[in-house]
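One protein chain omitted, others in place.
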Amino acid sequence: MLDKNGIAKRIAQEVEDGYYVNLGIGIPTLVANYVRDDISVEFQSENGILGMGPFPIEGEEDADLINAGKQTITALPGASYFDSATSFAMIRGKHVDLTILGAMEVAENGDIANWKIPGKMVKGMGGAMDLVASAENIIVAMMHTNRAGESKILKRCSLPLTGVGCVKKIVTNLAVLEVTEDGFLLLERAPGVTVDDIKTATEGNLIIKGEVKEMNV
Amino acid sequence: MLDKNGIAKRIAQEVEDGYYVNLGIGIPTLVANYVRDDISVEFQSENGILGMGPFPIEGEEDADLINAGKQTITALPGASYFDSATSFAMIRGKHVDLTILGAMEVAENGDIANWKIPGKMVKGMGGAMDLVASAENIIVAMMHTNRAGESKILKRCSLPLTGVGCVKKIVTNLAVLEVTEDGFLLLERAPGVTVDDIKTATEGNLIIKGEVKEMNV
Amino acid sequence: MIRKTKANVTEALVGVQDGMTFMLGGFGLCGIPENAISELVRLGVKDITCISNNAGVDDFGLGLLLHQHQIKKMVSSYVGENDEFERQMLSGELEVELTPQGTLAEKCRAAQAGFPAFFTPAGYGTEVAEGKEVREFNGKMHILEEAFKADFAFVKAWKGDAAGNLIFKGTARNFNPCMCGAATITVAEVEELVPEGELDPNQIHIPGIFVQRIFQGKDYEKRIEQRTVRQK
Partner (left out) sequence: MIRKTKANVTEALVGVQDGMTFMLGGFGLCGIPENAISELVRLGVKDITCISNNAGVDDFGLGLLLHQHQIKKMVSSYVGENDEFERQMLSGELEVELTPQGTLAEKCRAAQAGFPAFFTPAGYGTEVAEGKEVREFNGKMHILEEAFKADFAFVKAWKGDAAGNLIFKGTARNFNPCMCGAATITVAEVEELVPEGELDPNQIHIPGIFVQRIFQGKDYEKRIEQRTVRQK
């Protein structure tokens, strides 16, 4: 079973040379730590920076330089700053190659819910609805089940949707799944996790074809 | 009767303090020469400059600094350069206070034609269609008649339109006209021009109310 | 001669009234118009609608207006990090319209640029699309979104000049440029106000035509929401 860093590590393997990548808040943010350093990747943060670097050294924080999670950051050589309309031009215009974001629920038709629990929690969608509606390459980073052990990989989402039919790939603490026309195709299982464990934790239709290999993380 | 410079001089009286003004090619360009120098006016050129100054001194021309008429220009203190989308955001968004442009024909319903003579001349509309569709304050600078002596101030335009119902005021070599619901209201006549001269030269409905004063140019 | 430069925030905010709609720049607490917000608190204008990507935190930014119950309605994309906000919203005291962030930015830009409406894919198939026209383009579904309408836009820039030209700094730029010229009156507060001619015309982010009033702000706190650092 993977922890949050493990999920981030596995997702980092999906990042290719020359990619522009948008990382959501939470687990996705950790992905930056595990990208191979022999490839060139630029991170976009939707509040208005391309070429985002690591957190600043203590004492060098700049209130005018943050990421979408409101964390202080740095800029790498070749970076640029821009306004919010331009930032979403990058996203909506499909210039960002890979979007990695968290989810509360994902359904076997590719629907995703991650912004609202009616009557309880309404933080808002932020940039997530623009991201999922536009990106052609979306990876969802999430826990396979909630704290009560209930599956978050569902036949249909129960929460208000963020986007419809947009998720292609999911990396959880248990597995790597591909969203196909027939349901969740199990691509890989986490170290120490059996196919049966994944079956039990998955409410949506799980498709198993032949031997399911263990992740290499 | 006014010459081109006279028309420009009369129009310059309509320019108020604090105005952002877009000047079309031809007579409108001359207006800049006659604006009172105790007021502050900024000229916008739709190819991407606000705060346009006079032509450069010989030897100081910069190929990267032109106006919409492709003439070399200079920039005044407080000027800015921007792209074409931003330029038309200024125009379409009604941030430009006054638009002065030429016309081949104007009709009593406020229609204007100035971009095409079918089968003969098709230079294109350039920015004129955006300007006339958006500006709330448009002054047309034109000759009252064509070279054959035929009126260009018409009941209906015969040429393909640039915009509908948009012209409010016209300054010609003979008169200042306001476009009203009932037709062209004669506001002023040029020095040495009689009301009858203007009647003869105007095909559209001309409204004369009381004494028509002579222009003060 | 008409002058855009105002002596202080009070002069710059002349005309704000109860029931008006305001746009406020900033992302989180980064690049927010601190002076304008303080003045709105002091003036005590009520029943206002605020268009702002976020709603501040409990004791800073728009949170200050929330605490005084001055806000009737918020139009935002993300409103976490604010307990009082959540309480007012869940209790029904505060009306909230949540809008995808890119759509929010573009509804500002549409107002600035004179476009009444545009089609966007964001929000199709979600609550956001309810009551909106849906149309397919290039095999993909889109919804029709309309431009915002607002009385005042309050923005914060790094440098500005007497002509209203603005330059922003780092990611404090965010929504600020999009809101300039998107309201009837745009009020810009700047860290450094310089005479005309001192800013390079090639490096101006927002030409002065989009700004009606400008003033030199003061006492910027520039609070950091999530101070994150690494070891040397």
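So that you can tell them apart, the chains are marked A, B and C in the order they are listed, and the count of residues begins at 1 in each.
The definition used in the following text is that a residue touches a chain if its C-beta (ideal position, glycine included) is under 8 Å from a C-beta of that chain, and two chains touch if they have at least 3 such contacts.
What you see is a predicted model; the values in this text were computed from it and never measured.
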{"item": "Chain not shown, its touching partners among those shown", "value": "A, B, C"}
{"item": "Residue among A:15, A:50 or A:175 that touches the chain left out of view", "value": "A:50"}
{"item": "Chain not shown: contacting residue from B:91, B:153 or B:215", "value": "B:91"}
{"item": "Option from C:28, C:80, C:114 or C:164 whose C-beta touches the chain left out", "value": "C:114"}
{"item": "Footprint left on chain B by the chain that the document does not show", "value": "45-49, 54-73, 75, 81-85, 87-88, 91-92, 111, 115-116, 119, 122-130, 133-134, 160-165"}
{"item": "Residues belonging to chain A that touch the chain removed from view", "value": "17-18, 20, 38-40, 42, 44, 49-51, 75, 77-82, 85-86, 88-96, 134"}
{"item": "Chain C residues that touch the omitted chain in the full complex", "value": "106, 110, 113-121, 137-138, 140, 142, 146, 167-170, 202-203"}
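Just so we're on the same page, only the chains that are shown with their structure count from here on.
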{"item": "Most central chain, Cα average position", "value": "C"}
{"item": "Distance from the mean Cα position of chain B to that of chain A, given in whole angstrom", "value": "55"}
{"item": "Inter-centroid spacing, chain C versus chain B (mean Cα positions, whole Å)", "value": "36"}
{"item": "Two or more partner chains touched - positions in chain C", "value": "109"}
{"item": "Contacts with two or more other chains, residues of chain A listed in rising order", "value": "none"}
